[in-house]
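Below: one structure in structure tokens.
Heads up, this is only part of the complex; the chains shown haven't been moved.
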Amino acid sequence: MTWLKPSWQAALAFLLCLAALALGAMSKPEVAALAQPTATIAYPYMGAKGLIIGLLLIAALVSVVKLTPIVEAIVLFVGAHAAAWLLIKGIAGFEGTALAPYFLLLAAAWLLAWRCVTLLSSLRPSESAARNALRLVIPAIFGAWILIIWEAVTRGAGIPFILLPPPSAIGARIANSLPILGSDVRQTIFKAVLIGYVVGNLAGFVVAILADRVPFLRRGLLPIGNMVSALPIIGVAPIMVMWFGFDWPSKAAVVIIMTFFPVLVNTVAGLAASGHMERDLMRTYASGYWPTLLKLRLPAAMPFIFNALKINSTLALIGAIVAEFFGTPVVGMGFRISTEVGRMNIDMVWAEIAVAALAGSVFYGVVALIERAVTFWHPSVRGG
Amino acid sequence: MDSFRSKIIPVTTILAGVVVLWYVFAVILNAPFQRDLDQRGNETPGAVEFIGKTLSQPKPTLPAPHQVAVNFFENTFLRSVTSSRSLVYNAWVTLSSTLLGFGFGTALGIVIAVGIVHVATLDRSLMPWIIASQTIPILAVAPMIIVVLAAIGITGLIPKALISTYLSFFPVAVGMVKGLRSPELMHLDLMHTYNASASQTFWKLRVPASVPFLFTSMKVAVAASLVGAIVGELPTGAVAGIGAKLLAGAYYSQTIDIWSALVAGSIVAALLVMAVGIAGRLVDRAMGGRPA
Amino acid sequence: MSEQPPAVVSASKLGLTFQTNDGPVQALSNVDLTIGKGEFVSFIGPSGCGKTTLLRVIADLERATSGTISVNGMTPEQAREKRAYGYVFQAAALFPWRTIERNVALPLEIIGLSQAEQAERIKRTLALVNLAGFEKKYPWQLSGGMQQRASIARALAFDADLLLMDEPFGALDEIVRDHLNEQLLDLWARTNKTICFVTHSIPEAVYLSTRIVVMSPRPGRVTDIIESTLPKERPLDIRETPEFLAIAARVRDGLRAGHSYDD
Amino acid sequence: ADKVTLQLKWVTQAQFAGYYVAKAKGFYDAEGLDVDIKPGGPDIAPEQVIAGGGADVIVDWMGGALAARDKGVGLVNIAQPFKKAGMELVCPKAGPIKTEADFKGHTLGVWFFGNEYPFYAWMNKIGLKTDGGPDGVTVLKQSFDVQPLIQKQADCISVMTYNEYGQVLDAGYKPEDLIVFNYSAMGNDLLEDGLYTLEDKLKDPAFEDKMVRFVRASMKGWKYATENTDEAAEIVVDAGGQDENHQKFMMKEVAKLIDNADGKLIPAAYERTAKALLDQKIISKEASGAYTTAITDKAIK
């Protein structure tokens, strides 16, 4: 028994800090300043370098000491995030001048955050409030680090704004373009996506049932259904614009075509998923086609059908957005994206993408919640 | 083969129905333009002649099936398969990046699913971000991906295949997470009593149990992968492939070309999906699947 | 009612061969059997001899490959479509997405009973199998024996004139089993149902049946049919009478004769 | 030979014939250059490609280049082969629009992706709102083809003289059936196809010399193309251009925009372009240093 416990993340973070110390200067101006000690050259991290490295080293050290996981997680959380904050704040005004130690320290902070997430996900609190909090905190830290690394790297390495703007710029853009984003969301999501999603899923479902009910259609419709599967949006979108006009109905039509196939395939597979004995049971009741479908085969098919609904929740969004590249009124998320790329307002493009990602995640989350409620009996939900 | 023969009649009947409907719509959709044209030319054709004209416009709104068929036939059988105008050649270009992307995508999807099922950290943190990633419109980021990859010297098949990968891994990941979690609890308990390692439980129980989910997801994924390959052809200069044909057709309003490229794409899709289906049935049979 | 009760099940030269990946398996061969209305017939025989298969043929879940069979004078298919029988499977076959009471309600919904009638039958049959209080539980929250009892309740609630029961009491303890045996006899006596009952327990078969069909394995044949001479009224302690034991001995001999073990 | 990568703004077509001719005729070889011509596509932004290091020089419209410059990508115009703009708005005569005064309350098709600036500058000039209200015009984002006109989804659509205009004619319209608003003729034109490179790289004399040779050979290509339009169109088709007849039409029309093939930028046109962009707040500050005549001066004596 010792009071130490090993953690490869902490050890590696420790090494990275030492390497950063050994390499010295954090940025090009600092090199210049060191080369000409007499001149007064401003450079980043004049005072903060020691603080950053110190924070990281302390957090790394504390995390190998046997503590309660909560305390350790808090220390890691504070250390990693404070260091990251100092790093990003320090580079302001010196974008594109960062040298290796900057990235090493960033990596060290990230490793500690990783260790923190690992710790948190191994916690099994008994109160449900704490469990729910963890459910949110873990993906939040993970996501925050995607943003932190993105911000630090784009700024540190000076990646051109029109290739990839830092998240802070995107955030600022979102904050002051809310009305535009709102009207785009209304046009694309509340009209095209939702209507297309509902109709497309229903269509796929109905065709699957038809094919199941009528053997003639099964043999005829399924191969043709397969052909619809890859009607590529770029081919179909212009045609839909021709047929249904410029406004959202043509986009909804594209969404219908895109969402049709996953539901078709999954419903067909799901309808084959009920057990033999259960089907025999229904036969003994001389249960007709529809009662058997309703009471046995559809419930058993639900895990498959929900897979399709989940896949479609993101597919519908992609479809509607991409369809807007091919002729629209001057509103909509796809319209905005393609227009603002042309105007080199890449931050606006990413703002729309961020909104799309958020909307898609909410959409998916809602579908997943309904799935849990409907297929509560399936082993994948009951635990396994 | 027997099942093949039993399919011929239904498929042809339904196709015939589709073709008839198609003709009707072709007349309806092409009529306004024809009327305009006749008006400007001061012509007053009879009904039959008018319908004939709507079905033989060079750039119709909806080409008639025979126009597409002729174009498809010419571009498929009358051109050398190495010609850039041959549909066979273009389909092959698209197919190769589809298959590569599908391979990557399936592998990536499975790896992600395995990670999510086995590693609590990933289960909690990764899934929301994968979902978010899927809502990023590919056509918007595809050019950036291509630019970035070109900057680090990757060009040719791989960038297109990566876009296919991006679209196809998600259905596989979603399906496999479900599939790998679908073994019955008693079977998991059984493996537990043997103190089977995670990898043994994975290979001997989770994988076989996930097979129906895997093949269903792969059908969706292979279709998505084809869409990705076609989309990926645009920002790479659209030099060859079904996507390039679609784009060229769209750019010059050659609707007949568009439709014959669409038909080619659909046939490729149907073949791919059926191939996955057949593979699924073979695997099912090898696993002692009970006839329904 | 006529003097000669009409045959409910009548099979002649019945045979069934399964085609499997490594060759055909003959599960039934040359089965001749007539079951009259109101009879209680038990099937007993070694594991794998074809009892389940025979029941499944009667129920039109399997098609015989030779011979003929009629149920209520019709083909099994017509009889099934007329909802001529209730079936208790060897495994419980409960739907995991339905609570116990909804599982019992399943056949009642299908035949379209009123809500009130459904509720009444559910309550009655669940009480009968001693599962009152477990109405709202899901199948995976019950023990093996409780699941089996729920499946019995489901078949009883269906209330068909012919009951096909495949080892319904296999997973039950002696006391519950005795209780259900009594209940079943009571039900049978009251309602004049015809019951085909697969069991592995010789005392159970003798206690319940008017006739006992002894089968032997591979290919499943009927080796003996034993008419019970016991009265219709059967208290539990009839099982200690010499008459009972004599019949049991005869069944045991029939079984042993057909069995493949030589020890 | 020195390697040069040229990123086009669009797919292979006669709009870029000069470069394909220069390559096919060996003009680049003669200058000791090995030029790789990368076709563009819908929504591929040449500005992004060059910023990402994927090209040495790009073909771009001035509007896009200035917008990128405003965002910190130091694009500089080194030559301007297209002297006049090819963009115009066409309306069927049978429709409601005869003059600028008729626009109010109607639907106009416009390309976006950086091609919308001339249109908005024009509307700005004649004081029409573009928000779809009754005293403004409704704007449609137009796709690649001329369907909106044929289908009457828009009252007027944008065309290039050398491309979509031909398609309108192909569709059965005769020139006398159409009302045309040509941006150059109205004096509303913004500079179209020019060659742009990064100013940082241009500081390197070796690179500058390479660009001088590149521009010299390219303009030689343009000169040859304008003089031999059919041959140039065939070269383009060989390089992957679609539809030979259409390319021949396009080459003839493009030739009208080239004018003298010296690639020299006209500062007045530049000023007008820059001002229009600033007025519309496409760029946030006055553009400066966005072009240099040094290259063309050295290339074409």
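Letters A, B, C and D mark the chains in the order given here, with residues in each chain numbered from 1 onward.
The rule is short, and it goes like this: a residue touches a chain if its C-beta (ideal position, glycine included) is under 8 Å from a C-beta of that chain, and two chains touch if they have at least 3 such contacts.
Predicted, not measured: the structure shown is a model, and the values here were computed from it.
*Asks:* Across the entire complex represented in this structure file, what number of copies corresponds to each chain label?
*Replies:* A x1, B x1, C x2, D x1
Simple rule for what comes next: only the chains that are shown with their structure count from here on.
*Asks:* Please report the minimal path length, in steps, between chain C and chain D on the chain touch graph.
*Replies:* Step count on the best path from chain C to chain D: 2.
*Asks:* Steps needed, at minimum, to get from chain A to chain D via touching chains?
*Replies:* The distance in steps between these two chains is 1.
*Asks:* Please indicate the chain closest to the centre of the assembly, with centres calculated from CA atoms only.
*Replies:* B
*Asks:* Tell me which of A-B and A-C has more C-beta pairs in contact.
*Replies:* When the contacts at A-B and A-C are counted, A-B has more.
*Asks:* Using mean C-alpha positions as chain centres, tell me how far chain A is from chain C in Å, no decimals.
*Replies:* Comparing mean C-alpha positions, chain C is 56 Å from chain A.
*Asks:* Compute the distance, rounded to whole Å, between the mean C-alpha positions of chain B and chain D.
*Replies:* 35
*Asks:* For chain B and chain C, let me know how many angstrom lie between their CA-based centres, rounded off.
*Replies:* Roughly 52 Å separates the two chain centres.
*Asks:* Where does chain A touch two or more other chains at once, residue-wise?
*Replies:* Chain A, residues with two or more chain partners: 163, 238, 242, 325, 338, 341, 378, 382.
*Asks:* Got the chain B residues that touch at least 2 other chains?
*Replies:* Answer for chain B, listing residues that touch two or more other chains: 61, 139-140, 143-144, 147-148, 185, 234, 247, 250.
*Asks:* With touch defined as at the top, which chains are paired up in contact here?
*Replies:* A-B, A-C, A-D, B-D
*Asks:* Where on chain A is chain B touching in the complex?
*Replies:* 117-118, 121-122, 134-135, 138-139, 141-143, 146, 163-164, 216-221, 223-224, 226-236, 238-239, 242-243, 261-262, 265-266, 269, 272-273, 276, 303-304, 307-308, 310-311, 314-315, 317-318, 321-322, 325, 333-334, 337-338, 341, 349, 353, 356-361, 364-365, 378-380, 382-384
*Asks:* Which residues of chain A touch chain C in their complex?
*Replies:* Per the touch definition, chain A meets chain C at residues 275, 277-278, 280-287, 291, 295-296, 299, 375-378, 382.
*Asks:* Which bits of chain D are touching chain A when the two form their complex?
*Replies:* 42-43, 45, 47-48, 51-52, 64, 67-68, 70-73, 112-116, 130, 132, 138-145, 147-148, 151, 153, 282
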